[in-house]
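Of the protein chains in this complex, all but one are displayed in their positions.
Let's turn to subunit A:
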Amino acid sequence: MSTAGEQDADLSLQEEHESKTHRTKRRDGDRQKKKRRNERRKGGTRAGEGEEDLQAVSEKRERSKRKRAKSKQETSRRENNEEEEAQLTGVREVDENVDKGKKKQGSTKKGEKKEDGGKQLVKEKARDIKKKNSEPETSEEDDDEEEDNDKDVVRPECLSPEELEKLKEAVDERKKLIQSLRGKPWPMKKKLVTLRESQEFVEKYEGALGKGKGRKLYAYKVLMTKKWMKFQRDFENFKTACIPWEMKIKEIESHFGSSVASYFIFLRWMYGINMILFGLTFGLVMVPEALMGRPYGSMPRKTVPRAEEASAMDFAVLWDFGGYAQYSVLFYGYYNNQRTVGWLKFRMPLSYFLVGVGTVAYSYMVVIRTMARNANESGVGDDNSFNFSWKMFTSWDYLIGNAETADNKFASITTSFKEAILEEQESHKDDNIHLTRFLRVLANFLVLCCLAGSGYLIYFVVRRSQKFALDGLENHTWWERNEVNMVMSLLGMFCPMLFDVISTLENYHPRVALQWQLGRIFALFLGNLYTFIIALMDEINLKRKEEKVVKFNITMWEASLYNGTVLENSTAPPVTIHPADVPRGPCWETMVGQEFVRLIISDTMTTYITLLIGDFLRAVLVRFLNYCWCWDLEAGFPSYSEFDVSGNVLGLIFNQGMIWMGSFYAPCLPALNVIRLHVSMYLQCWAVMCCNVPQERVFKASGSNNFYMAMLLVILFLSTLPAIYTIVSIPPSFDCGPFSGKNRMFDVIHETLESDFPPWFSKVFSYASNPGLVLPFILLMVLAIYYLQSTSKSYREANVELKKKLQMQNEENKRKNKRAALKAQMDLEEARKTAQEQQRNNNASVQDQEGESFDFKY
């Protein structure tokens, strides 16, 4: 309601105009009234909260009055004023009554409000109803607008500083209340009423704050904060409107529980990041070069060489990212090394370098921030002291909305309870621990063998492909050309299955098993990736040797050309040679980029194909062959597949790692990845809904989010390492790419500093970057890290200590209670005993008496 006047859509423009004219009329009309109202305000503030209700009532009356006044114009206002005055005297009386307790009331406003909730609630309700009946929404808007005008009316000069201070406090408190209202565990009606009241309060008194010159500033500040809040809210609205696939994820969540859904949420998050990376590379590198750089065919690095021209448009070549695709903005080699491009004087090489660095920096920032947030959110749940309670209160997944999944969940909860009971009853039931241990060791050994074998296989294949490459690719079959990628994809496909089989030996709890599985696949992928990188390094070295030879040849060639022209006629300009005919070096950067792009493409293809064959075809076969088969296929052996969370997540993470690694040499990679993620979102959503069944043991993916993030961070680090190594230590090719002609790629920074900034800046920079300053700085950071770590350690220890104390207290309490109970019991027993004794005595005495009496009788 803060800026309700301008937000109100229903209010027509005409009406506003009307009200404006009306406002001016009123302003010059009644100075007297202002003064009087001022007094009233003063009284109101002095009384503080104590007469809040009364105030509200008076306010309401006043408001309705004003409305009436508006319609009836000036004539009726005098009456109103009189009426108001009468009311004012009433208020003042109340003032005097509550004057004694005003301080207390002023400070404990909120608490008081909460305390007398019951009573007040009734009042509030009544008022609420009254309000609803008396004034529909639009009129309230009008009133708010008028109250805006009233702000001018309250003169701060009439308030003493303490009162002002108090008022300010009250307003701030109200504001805080509004801010924190959504986190309050009150019923909705109370929240709404409180909201409305506080907003009215703030609206009314905010204008009265501040004094003299400060007042304007304050008002301005208030206005700005209002605007800012509105903007924030609109932005928030916009942001949620932009989040895609909410319904899809919800559907999956209700069918498969949160663990499967966590994969899709992760996928969506990844998509967002890639969108931003894509925006960076596309907007700052690819588009400027394509629009403002030299056009295609203007220089050797931007033209297809003569030898390849014939096949440059073949689909097979394009699919391999050769031919025209290779000599385009998609790859590093196409970019020119001219310092500025176009009329904007866009610093192309600098932009290229900074985007490369920025991509990595942004990724680090996002991953670490997300990790920190996740760590804050998840409780510290590593101790095992609340085993049963947690099972009782947190094991139901409220997201589940599918009958089958719910049944599975019920079953899994029951079994988990039974397991826990069994464990509790015989806490150390280790039947044949030696066997399990042996099996686990065996399993790990097998896994290690697999890893080593796959590593060797990749190395072997890469070596072989280099040999093929030396021979010339044209002489070989399709398989031989794509051997590396295919082998890597196949390994990535089959090894996890093998691990799955091996892990059944180990007999772990599914959650532990999942983590082991993740760790193993991670190791496999990492090994594969690094073997690939090492092989690539070999190839880079080969190319650089080749480059040296070519460079030498080119100088010879140029010299001969020059000589030739000199011989023919010395005055004519040198012969222009078509750029396609100029000999050129092997551009190793483009080669690296191409390798990564091919890897991504083949990886994507294998993922989709396994999805179609492994899930869809299997589901179709199981479904339709079931009618004519010997045994029940759906319940028996093949059945439908379950969604493999770990494998998919790791696939995604490694894919991202390759993007990070290769995007410096192939700016098109983020774009490709965005397309890939988009398609796989739809494809996998469809596949999971149509051909997978819910897991038998639905377990939560709690904490695994940070596990994924940690893996992503590791991959990010490992993938930036080789990229940074190549950037820093290998000189760029001499005739292609934005850094050609420089000794190292980062020389572009020096160049910019020297030519684009004033000399003092480069001086400062050189001072700042000399080791004498950098080393102490690093030392300082290390010390800071050490300090923070030690403090966090001490906090943790204190935490443990407190926990221990709490437990001791708890036990003591229990013991005390028990003792008290025992004592009470004993007291009771004693009392009973005494009572019995007394009774016996009585009886005895009675008997005696009776006996006596009997005696007497007899």
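Criterion: a contact is a pair of C-beta atoms (placed from the backbone, for glycine too) under 8 Å apart; a residue touches a chain by one contact, two chains touch by 3 or more; residues count from 1.
As a convention for this text, contacts and distances are computed from a predicted model.
Taken from the listed names "ATP synthase subunit a", "ER membrane protein complex subunit 3", "Calcium and integrin-binding family member 2" or "serine C-palmitoyltransferase", the protein name that UniProt assigns to the chain not shown is "Calcium and integrin-binding family member 2". From the options A:W269, A:Y324, A:F346 or A:F417, the residue with contact to the unseen chain in the full assembly is A:F417. Contact with the chain that does not appear here is found for just one residue of A:W228, A:W390, A:F438 or A:F552, A:W390.
Of the options A:N237, A:S298, A:T555 or A:Q789, the residue whose C-beta touches the omitted chain is A:N237. Within the complete assembly, A:K191 is the residue of A:K168, A:K191 or A:R598 that touches the hidden chain.
The omitted chain makes contact with subunit A at the following residues, 1-2, 4, 6-11, 13, 132, 136-138, 140-141, 178, 181-185, 187-189, 191-192, 195-196, 233, 236-237, 239-241, 246, 249-250, 253-254, 258, 377-381, 383, 385-390, 392-403, 405-406, 410, 413-414, 417-418, 420-421, 424, 700-703, 806, 809-810, 813-814, 816-817.
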